[in-house]
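Only one protein chain is missing from this complex, and each of the others stays in its spot.
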Amino acid sequence: MRQEKLFDHAILWVGVVFLLFPVWLLFASSTHTTETIIKEGLQFLPGGEGFGAYATALTSSIGGTEIATGLRMTINSLIMGIGFAVGKIVIAMCAAYTLVYFRIPMANFLFWIIFSTLLLPLEVRIVPSYEVVSQLGLLNSYTGLILPLIASATATFYFQQFFKTVPEELLEAAQLDNANAFKFFIDILVPLSKTMMAAMFIIMFVVGWNQYLWPIMMTTEEAYYTIVMGIKNVLSVVREGRIPEYNVAFAMIILAMLPPVAVVILFQRWFIQGLVESEK
Amino acid sequence: MGALKLDNVVKTYANGHQAMKGISLDINEGEFLVLVGPSGCGKSTTLRSIAGLESITSGEIHIADERVDELPPAKRDIAMVFQNYALYPHMTVYNNMAYGLKNRGYSAADIAEKVNAAAKMLELTDYLQRKPGQLSGGQRQRVAMGRAMVRQPKLFLFDEPLSNLDASLRLQMRLEIKRLQRSLGTTSVFVTHDQVEAMTLADRLVIMNKGEIEQVGTPKEVYHKPQTTFVAKFLGSPAMNLLPATLVGKNQLKLDDGQLIAIPDQEDAVQDGQRLYLGLRPENVSLTNEGNGLINFVAKVSEELGATQLLHGEVANTPFSLNLSQFDQHETEHFSLTFDPQQIHLFDYETGERVNA
Partner (left out) sequence: MATKRVQFSHSPIPYLFIVPQLAIIAVFFFWPALQALYLSFMLEDPWGLSSQFVGFENYVELFSSSEYLSTFAFTLLYSSIVTVFSLGVALVLAVKANAILRGQSTYQLLLTWVYAIAPAAAGIMAYFIFNRNIGVVPEFLNSFGWDFRPDTNSFDATAMVILVSVWKQVPVNFVFFLAGLNSISKSVREAAQMDCESDSRRFWTITFPLLAPTAFFLLVINITYAFFETFGLIDTLTQGRPGGSTTTLVYKVYQDGFIGADLGLSSAQSVVLMLLVLLLTFVQFKFIERKVHY
């Protein structure tokens, strides 16, 4: 009995180390000097340089002009992550509200129109999407970065499912209390959905922050670089045969991972709920 | 020789909570034993310890003279019927019943014979190829019974198996369980929080409270001679009335509002001036018309039950209920009560232990 348990824990720890190891390696190396890394390779233990590389990463850029500093790209990523999450939740809740609570003409048709977007990920229609956005003059803008990503109904589907579980008596009671459709939405449905909104926000923030392909296509001006795509520049430095400042590059990669990882760890319960619900 | 024996079994959880504080029980071959008590009293833990689903902290469990408390559940030769049936949702009714036999290496012909016999007994023959999801609650309950029966174990364990059924089905299944147990003669331990279920099914009842056994006895014994105030209040509806009182001399009780009540002579176990509870079952008390009644009662509310009537009120500022076969509306709220002196229960005020014979 006892030994079996130890074995279980051992296997789990192998998994934990497998997942943690690469990130730890990069983090430990980011606290060494570039010279050490060139001479001795990646480091398993933290070095004596502290977080100096992180300060440099925030105030400078890799491979580009000095516009796309780590800080600037982090801010862009935050705008992208939060804008995407908030936009998606607001639009999804409104649409789901209509679908569940109103009898409108062609409701069935609208339902299928909206949910057919679940079928095709952005990656499939990436080139024509680029054409459309460029025709609308939205290249190099936050709007162009965020809006096309919102055009999939995952969150709508999720809120529609949730609204259907809200007891009908609530609407009846609200109607007896003389609440109109708008008031019911704001005063009853939104407060009821708080946990769901939080869970959705966590997932959507992570998804938005981690976008890569779309920002690569959309942004040619460095002022709009997000950090996840911006760190790619370090590769062009390497491929040109130059040696980058490894510690700063690693710090930048860690910075690109940090906010979504922190959100997932801090809001673990909501994250799990959001993940399980949103993929269903 | 006992079919099942628990010897001073203690279960302490990691958080320090003691679910069983030294439970000892001796159950006879073929007996139907019911564990009853409020939630959290340790009855389920006791059952699960017998099953081997919980490990025990100390003590011993023997089934048919074999010590089993270190054995895994599958080695104890027991079968269990769960509250939510716990049928395997991906298997047909047939396979649900056959699964335990297959794992014990029975031949296919043997299995078919046993399963078909059980199915016939439980009227499940037409449903053998269905999955649990396609059955009604009562049918699922039967499959769960069948799964326990086919193995012909030494011991049946029932964990509140009727609490998910509606009232009429519960009554029907109650009778059926009793009938099956009688005809199979398998020793059974049944856990419930429902006192009617407990009273009707049990050969012997075990009333538990806070991890300890309050009383063991036949339904008649525990109802008519409850050994503690807990048992007295737990069985019977409405519950037994308990009036705080002081013994005066050998044969008089003084209630807290000063009225004196005559009772039969008490033995030396009880002393003059001792604080007691006087226990009177609602159906053992009646109203008298003469003003020379023994107890002053103030009526507040009456409830019509059809066959009888409940009358709720107060005696000496303590809530008191009567169950009357006949009651005519009166102008007054004040009544006098009389009772059968053989049907009184006296408990020590401090310990709650019974003091009269």
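Labels for the chains are A and B, by order of writing; each one numbers its residues from 1.
As a working rule, a residue touches a chain if its C-beta (ideal position, glycine included) is under 8 Å from a C-beta of that chain, and two chains touch if they have at least 3 such contacts.
A quick note: this is a predicted structure, and the numbers were derived from the prediction, not measured.
**Student:** Touching the hidden chain in the complete assembly: which of A:L71, A:V86 or A:I126 does that?
**Tutor:** Residue touching the absent chain, from the options given: A:I126.
**Student:** Touching the left-out chain: which of B:A3, B:V36, B:I61 or B:A79?
**Tutor:** In the full complex, the listed residue that touches the missing chain is B:A79.
**Student:** I'm checking contacts with the chain that's been left out. Which of B:K21, B:H62, B:K131 or B:K178 qualifies?
**Tutor:** B:K131
**Student:** Considering the entire assembly, which residues of chain B contact the chain that has been omitted?
**Tutor:** These residues of chain B touch the chain that is not shown: 14, 51-53, 72-76, 78-80, 82-90, 99-100, 103, 131-133, 147.
**Student:** Tell me where the left-out chain touches chain A, residue by residue.
**Tutor:** Per the touch rule, chain A residues meeting the hidden chain are 5, 8-9, 11-12, 15-16, 18-20, 22-23, 25-26, 37-38, 41-42, 91-92, 94-95, 97-104, 107-108, 110-111, 113-114, 117, 119-121, 123-133, 136, 147-148, 150-153, 156, 164, 168, 171-172, 175, 180-182, 184-185, 206, 209-213, 216-217, 228-229, 231-232, 234-235, 246, 250, 253, 256-257, 260-261, 263-265, 268, 271-272, 275-276, 279.
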